[in-house]
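Shown here is a partial selection of chains from the complex, left in place.
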Amino acid sequence: MRFIRCFDGLWANLGFEVVFVKVVIVTGTPGAGKTTVLNGAIEKLKDRYEIINYGDEMFRIASERKLVQHRDEMRKLSPEVQKDIQKLAAESIAERSKEISVIVDTHSTIKTPKGYLPGLPIWVIEKLNPDQIILVEADPDEIIIRRLKDATRERDAEYIKDVEEHQLINRATAMAYAIQTGATVKLIKNHDGKLEEAVEEMEEVLRD
Amino acid sequence: MRFIRCFDGLWANLGFEVVFVKVVIVTGTPGAGKTTVLNGAIEKLKDRYEIINYGDEMFRIASERKLVQHRDEMRKLSPEVQKDIQKLAAESIAERSKEISVIVDTHSTIKTPKGYLPGLPIWVIEKLNPDQIILVEADPDEIIIRRLKDATRERDAEYIKDVEEHQLINRATAMAYAIQTGATVKLIKNHDGKLEEAVEEMEEVLRD
């Protein structure tokens, strides 16, 4: 059995058993419901995909190299070492994707006190070489309520603007990733009470 | 006679006959009126530019190589082959632009079921090396009515959001293209009843 990374059936005509493998990046701002939608969508596609959390992969690599013992030590590593681990994680995922389609669970950007940090800088995106990027989104006010897990608190107008800004930044960043690899960028809205629609939409994008 | 790709008259002082040649990318979401504005603007500049439709150029190349007979067979080609044809089209256009200024008629992103597909991924934009990128835009509700060609249908709020999103994605993507080549990005609004203004604006950008 051979796995060939391609999208269509041309090779099948040559008598190869073809399994189409691809790399999909799934992102979403906290509260958008990335994990819930992904778990729903993957149910019928379990055999097709392996889900790899990018942060977990980085921690695994750093632990193996005895650089850290606990996860919160990761960010104390020097930026050069962090960058090396980022690259190694990307390489390891790219290697895995030769055998099975991979969903990389990560962030388009991470909001830090120093500003928005791109989750997939050029040295990562080039190695991962994704075929598809998915952004799970929701309305800012929905996201805020979900984060609070307490629907009683007033929906703060300033806070809504912040979430709106972050989602906008995530989109712009995703397009800059996409032109590096030719990946498609799918925005999936996960609105309150419409989880099933979001799940179906993601299933549709993940299927072949 | 020599053609030199530059913007100003420095070489003219050295006794060369100088024709300033450049590559301009013109994009616009369906219904924005890209072709109408372009046709209007090119009237007075016909001798200066050759307009090349990027999709046509790809089809021409694929046909010559006997890969396809009809246009709708293009998307059935394997992604690797498609990528090769994309590159060949970019090279052919770049070659042509050594002799005459070229307007490339294409899309910033294409909306597909799998998501927004960048029209000019890195391996294309680097070869085309555009001097200018133009986005023809209109208000989402104007675009929807134009697409419907039937002003009676209600302007659907959800649909308006979709068009707004696509235009926003197109802008972000255009800026990511621009930093790869240093191109300017001009947004030209083609509002209902103001075609002449849009045409004049494009003429102004295309002139010299």
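Here are some notes:
All chains are identified by letter, namely A and B, in their written order; residue positions are counted from 1 within each chain.
Note that contacts are C-beta pairs under 8 Å (C-beta built on N, C-alpha and C of every residue); 3 or more make two chains touch, one makes a residue touch a chain.
The structure displayed is predicted, hence computed values, not measured ones.
The total count of identical chains across the complete complex in this file is 3, with 2 shown in place.
Note that in this section only the chains that are shown with their structure count from here on.
Its C-alpha atoms superposed on chain B, chain A is turned by 120 degrees; the angle is given in steps of 5. Rounded to whole angstrom units, the spacing between the C-alpha centres of chain A and chain B is 30. Listing the residues of chain B that touch chain A in their complex gives 76-80, 83, 109, 112-118, 120-123, 125, 165, 168-169, 172-173, 175-177, 180.
Here chain A touches chain B in the complex through residues 6-8, 10, 132-134, 168, 171-172, 175-176, 178-187, 204-205, going by the rule given at the top.
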